[in-house]
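Missing here is one protein chain; the remaining ones are kept as they sit in the complex.
All chains are identified by letter, namely A, B, C and D, in their written order; residue positions are counted from 1 within each chain.
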Amino acid sequence: MDRRLTAYLLRRVALAGVMLFGLVCMTFVIANVAPNDPAALAAGPDAGRSQIEQARRDYGLDRPLPEQFWRYVSGLARGELGRSIATGRSVGQDLARYFPATLELCLLAMLIGLSVGVPLGVLSALMKDRWVDHLTRIFAVSGIALPPFWFGLLLQLTFATALGWLPTSGRLSVMTEPPDPITGLLLTDALLRGQWGVFGEGLSYILLPAIVLSFPCLASILRVNRAEMVEALRADYVMSAQAHGVNPWRIVCVHALRNAMLPTLAIIGLRWGWMMSSTVLVETVFDWPGIGLYAVSSAIAGDFKPVMGVTLIIGLNFMAANLIVDLLYGVLDPRLREG
Amino acid sequence: MPSRRHILGAFALTPGTSFAFERDGARKVLVFSGNQAVPVLDPHVRYDWSTRMVQQAVYDALLKYEGSPPRIVPWLAERHEVSADGLSYTFHLVSNAKFHDGSTVDAEAVRFSFERALRLNAGIAWMLKDFLRPENIVAVDARTVRFTLDRPFAPFLSYVPWWYIVNPRLVTANAVDGDMGRRWMTENAAGSGPFKLRRFDGNALIHLDTVPEYWKGWPMGEAGRLSGVIFRIIREAAPRRAALQRREADAITNLSPDDISQLQRLPGIRIEDHPGLSTFGIKFNTQQGPTADINLRKAIAFAFDYDSLITIHNGAAVLQTSPFPPAMAGHIDVPGIPRRDLAKAREYLARSRFPNGGITLEYVHVQGLEDARRIGLSLLDSLRALNIQVNIVGQPWTTMVSRGSKPDTAPNMTSVYVTPVGTDPDTVAYQYHRDSWGLFYGMSHYDNPEVWRMIEAARAEGDHAKRMELYAEIQRRIVDDQPEIFGMLANRLWAMRDYVKGFSFSPVRLSGEVDLYPMWIDA
Amino acid sequence: MLLHATGLEKTYATRATAFRRASRVAAVAGVDISLAEGGALGLVGESGCGKSTLARLLLRLIPLSAGRILFEGRDITALPEAALRPLRARMQLIHQNPSAALDPRLSVAEVVAEPLRIHGHDPRGRVASLLAEVGLPGDFLHRYPHELSGGQKQRVCIARALALAPRLLILDEPTSALDVSVQAQVLELLAGLRAQRGLAFLFISHNLAVVRQVCEQVAVMYLGRVVEQGPVDAVLGNPRHPYTQALLASVPRLGAAGVVVVGEAPNPAAPPPGCPFHPRCATAQEACRNGPPPALRNGVACHLAQ
Amino acid sequence: MTPLLAIQDYRLAFDGFDGTAHVLDGIDLQLRAGDTLGVVGESGCGKSVLARSLLRLNPSPPARVVSGQIRFEAEDVLAMPPARLRALRGRRIAMIFQDPASHLNPLLSIGTQMEDAIRGQDSATGRSRPRHAARAHAAALLSAVGLGDAPRLLASHPHQLSGGMRQRVLIAMALAGDPALLVADEPTTALDVTVQAQVLALIAELVRARGLTLMLISHDLGVIAAACARTVVMYAGNIVEDAPTAALLARPLHPYTKGLLAAVPELDRPDIRPRGIPGGIPSLRAPPPGCRFHPRCDRATALCAAEKPALREAIPGRTVACHHAEA
Partner (left out) sequence: MGRKFRLALWLLSRSFASMLGIALVVSIVTLALIGPWIVPYPDHVAGGIDLANKLQPPSAAHWFGTDEVGLDILTRVIIGARVSLLVGVAITLSAAAIGVPLGILAGLLGGPVREAIMRLTDLFLSVPGLVLAIALVAALGAGIVNAMIALILVWWPGYVRLAESKALSIRSEPYIEAARVAGASTARILWRHVLPNSLSPLIVKMSMDIGQAILAVASLGFLGLGARPPTPEWGAMISIARGYLPEWWWYAIFPGAFIYAAVLGFNLLGDGLRDILDPKSNRG
């Protein structure tokens, strides 16, 4: 890695640091505009005044806000994300437990999105203004328009309840012990450990939520890819490749698609963050034990430290995804590589 | 309704045949499912129905509640004595009780556990905190422990079953920074109960193994003993119900009345439907705003459509006839407790500061509580007759409690479920004491010094008959002052496969909580 | 002197990315330009030589890196934008691509009226006469740019530029986007306007024949510098700088192919040392390769031509 | 002898919202092997569309062939099945384009693009050649267009090359299939004048050395004059004049050709003021009846508005489409 790239990376990381601080400030403000009393939550329903005051001291809620903020930020610097008021558990540890589930879900969804979206985009572009194209476009817009929670319920109703092909919710059946973690991603671990049964079962559980989650992303990829393919197929270099008698398949799959994939890549970077964000809906529907469900249940209970933690993790993911996309751009686009 | 049958046939029953209960080797595993997670297992830090169900499975206490009406039976303590002045309680422990690591449950463990709970000052601590100081718990000998209260406290024994005994050796070994093992105990157990933790993921699944050599033995006999129990958290009603139908779960709870009426019709499924102890009331703000006016409160109470409470629950509820639940000692049916009577309602309204209505009142419920929301709709519908608008607001628990802590901010009306943790009437009566002001069950900021005096007196009264007399009067007075709409007691509901045996109901347990110890599968 | 600029320089900095170093590009490097009232100076050179940048520097549309500009004898180098605005009435610009130079949402009448409104004149009546002056009939007033042909659009642009009665017109390749038959019409129009209104032209073009038609003076630019300057007939009839010679020789004549000159203009971000033209120059010598870039003396900037 | 290329009454229309644009309106053109033909005309006259028609590169829709035939080596181009068409493209007819920057794929290396062209030709002729052989052939082609240091060049990407080099690379790719006809569509318009001279010289040299037939499209009569022995003048979708270049320049017959010549400023004759042709190019959606040039023509008569003049041989070896072109 040369020095320029290192310097660039450092600059981006520093920028990300500033953004994260901004995020922390924002979430902290939100957590504290609420006219609620977290100590009452911490102390439990039947607690008397003495227990509530005890909880207030335990969680440092009796300190002035600037001090609380300082404690939170300095905790972050040490890698601590604070404690959940409702459960007293460390948010960092909770996230470490739930994030792999979400990551696995998002990775699979992205995989589905790419492997369906790109070919459909190409097909649609090749068939521009034919009925295949119209159908694909309506399909693509549907992906964005379908409420994920409703779509999820419909899939559950069809494939789990009516047909009984797939399980309704959860990540594994009750009697299946998850494989010992290597990566923390259940499917990967099952594969690495050669536990095919667990892998198959895990797949049957993740399939529906991953499909629902992938839909908007798939649709975006499809739309961008189609538009860019249409553009690329009209481009002068495609015409000259045709004139030079280059194999038509190669023109589509290499000459045009390579160019169309660049903007598609940018969309993937953007969508990664959105996708993580929409896990709050999908995980709620499918009882998927990830950070989305964690965020929703905490937020509804008025427990904000977990929500702040989830916001930070998703923000971080968003930034990382965009950094990776920028770097990939440099790899794929020779124009960016050298002056 | 043929159409519904048809749907049911299509949606629900097809897969049922291919599933059976879980097995672990030769033994069976019971899968129980509810909606509520168990984030913190520490018995001295937290309790709610799901948490306490698991705590009850892995821990033992000196005494235990059983049956309906609930009785207190000896458990770790084979017997106990109370001194004549009502201050000193002496418990004698059984000889054979062992923690899961093999060490004996001795008097020191009991002392340690009570002290730990009091010092942590969380969870259950409120029950005894004001009467018992840690230094007044003495391990007299290895099998005798004595508690000396600061002042007489009649409900003492009714709380003891919720004070679980933890293994001092394990707790001390895992203490960090003087936290008395709090961090470790969040996800680990140090108990002597009938079950051990096998897998603990408080948000998704808790797998408990039976302890074969449990000191108390197994009521169903060794042959019927389960391999263990899985508590699976399924947050949504529909998939939970589907899980029961597909036999992915053997027993489920947190059911809506409509779920029950649905499941009742299915073969192989049994409904457990029992009168509960939790009261639902709509607390008025008696200090500030329009509802400070007793005539308005009465008007609302007479306008409310009580029958809708029963209809909403498909009949699985009974109306309150007193502030106290019927199962509570000292309960009386208070004569004249309001029922819908629009003429009377209008009469009271005419006497209030708002003779023609024309006001909007806020009705707050905990966000996500379906029943409370629906009752809000019913209230809204009822009060239209008085030309009173209702603004239904769902708020997080924290916000609701924080608002209710002061009369200035407390909502006009707040829907509140209250579950007494013991059978002693003081548990309920004390809600109406000044000390409860601002706590969630004290949101009405009920102000009647005479009632307060009677509550204090009843609390310290040793004579049972006199105590009950006092409580009867307290109930009458409270109904007179109408600090709330006295609502209903919803039935506790479970649905289980018919091969699930050993279920025993006790109203003192919290909403979905079951005693897992006696349960087994007969198939 | 209507316009007198000395030592104009413009360097751009490009930003560094993950894969690219930040660099500085000298688009214009030390150019002196003078234009007399009513004169016409041609600015010729190949693409990227800095002639368009120079035009925008002179109009103060982009910030200068160095140099001094006198317009009507007044130093406008450091004049703030607000103080510059009234002066803009007297120095106008015609763009290369008339399609892009017209706001697609404004009608012809609105386009021509805009400068008048900005400077507080009543546009009524003037617009139609301006259009007539550039040879467009009155029924064009309510048309939109997309309804016009290229030549007509350029006429509208000229009308807009003339609205404020400027003294100086800077024309940035005004006919290169037009067809030959239309180009001749527009050139005729421009020549007529210049004669009638006594305008001064700074006429930028890569087409030497057009410059020779329109201008009295010419400056030849190469890589940000003026390499030869003088009366148009002298420079184009008897070029002294090897680059000017090459440029003239390359033009295909009717009936004769152009003479081939080797190489292409170097990247302005990495100009060659010495005379920037030396890698392509048939007569280059040691001094051309290593010495400093030659300065413009007696109308030519060449180590060998003096 | 059959001509290499024969176009008969070729009409092409573009369908759009505003109606149908009759972009080519009955083109008749023949080309013999070894010809160097220039096609000149102003923007929108249809010269590029005509060039692309030879390889059926006009996207359809919106393009639609209304009538006519294009025969190359006696085979009907318009009726070719896709496989034949691929064998035609690049191998028998090669094409180079106006803007070399946009006609090279920015993301692929020069080597990849050249190899694709070479292998495309191979598969069309049923030959197969290993990758390194294709690469060697690419290097040979590069040196044929005057580009040295092939290995480095093949590894580089289009943006690293200058405009002239890019056009040379495109020419090299056009030569990959050893074509009989080279169609060059404004090959120098985007280039600077010094580079333009280089590229024109290269094309002339290739035509000479390889015995190529050339069809050079340009709006610049100077460029055509430099490279072509014969010139065709197009106006609004019609061929209006077809003559040996020298004769055309010396004595244009069609009024439009005359106007065009008079409008070009001559570098060496500053004393002659160029004159424009009044009016503008007509709309192809609603072209004027009769001769499409008649509204701008100072010699137009009622006949011109009524009847479209056919191409006729006015002088031996020269044809013109004008009612009034005197011999």
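In this section, a residue touches a chain if its C-beta (ideal position, glycine included) is under 8 Å from a C-beta of that chain, and two chains touch if they have at least 3 such contacts.
What you see is a predicted model; the values in this text were computed from it and never measured.
Trainee: Among C:D103, C:D233 or C:E286, choose the residue that contacts the chain missing from this document, as touch is defined above.
Mentor: Of the listed residues, the one touching the omitted chain is C:D103.
Trainee: Please pick, from C:A66, C:A128 or C:L164, the residue that touches the omitted chain in the full complex.
Mentor: Reading the full complex, the residue touching the unseen chain is C:L164.
Trainee: Just one of B:Q55, B:S227, B:Q367 or B:T419 touches the chain that is missing; which is it?
Mentor: Looking across B:Q55, B:S227, B:Q367 or B:T419, the contact with the absent chain belongs to B:Q367.
Trainee: Using the document's definition of touch, tell me which of A:A34, A:L107, A:L166 or A:L191 contacts the absent chain.
Mentor: Of the listed residues, the one touching the omitted chain is A:A34.
Trainee: Kindly state which of the options A:V141, A:M175, A:C253 or A:V331 is in contact with the chain not pictured.
Mentor: Residue touching the absent chain, from the options given: A:V141.
Trainee: Contact with the hidden chain only, please: which subunit C residues?
Mentor: 56, 59, 61, 82, 84-86, 88-89, 91-93, 95, 97, 100-105, 114-115, 118-119, 144, 147, 157, 160-161, 163-164
Trainee: In the full complex, which bits of subunit A touch the chain not displayed? Write them out.
Mentor: So the residues of subunit A touching the missing chain come out as 18-19, 22-23, 26-27, 30-31, 33-34, 36, 129, 134, 137-138, 141-142, 144-150, 153-154, 156-157, 161-162, 220, 223-224, 227, 263, 266-267, 270, 273-274, 276-278, 280-281, 284-285, 292, 295-296, 299-300, 302, 304, 307-308, 310-311, 314-315, 318-319.
Trainee: Going by the touch rule given at the top, which residues of subunit B touch the chain that is not shown?
Mentor: Counting only subunit B, the missing chain is touched by 1, 3-4, 7-8, 11-12, 236-238, 242, 256, 258-259, 262, 308, 311-312, 367-368, 370, 373-374, 376-378, 380-381, 384, 391-396, 399.
The working rule: only the chains that are shown with their structure count from here on.
Trainee: For subunit A versus subunit B, what separation do you get between their C-alpha means, in angstrom?
Mentor: 38
Trainee: Between subunit A and subunit D, what is the gap in Å from one C-alpha centre to the other?
Mentor: Those two chain centres are 53 Å apart.
Trainee: Centroid of subunit B to centroid of subunit C, CA atoms only: how many Å?
Mentor: 87
Trainee: Can you list the subunit B residues in contact with two or more other chains?
Mentor: None at all.
Trainee: Mark out which residues of subunit A touch at least two other chains, giving numbers and ranges.
Mentor: Those would be 338.
Trainee: Spell out the part of subunit D that touches subunit A in their complex, as residue ranges.
Mentor: Residues of subunit D touching subunit A: 52, 55, 57, 59, 82, 86-87, 89-91, 94-97, 99, 102-109, 113, 116-117, 119-121, 123-124, 157, 159-160, 170, 173-174, 176-177.
Trainee: Write out the stretch or stretches of subunit A touching subunit B in their complex.
Mentor: Subunit A reaches subunit B through residues 34-38, 40-51, 54-55, 58, 84, 86-89, 97-98, 156-157, 160-164, 167-171, 173-175, 177, 284-285, 287, 289, 293-294, 297, 300-303.
Trainee: So in the complex, the part of subunit C that touches subunit D is made up of which residues?
Mentor: My answer: residues 46-47, 149, 151-152, 179-188, 206-210, 212-213, 232-233, 236, 246-262, 264-265, 280.
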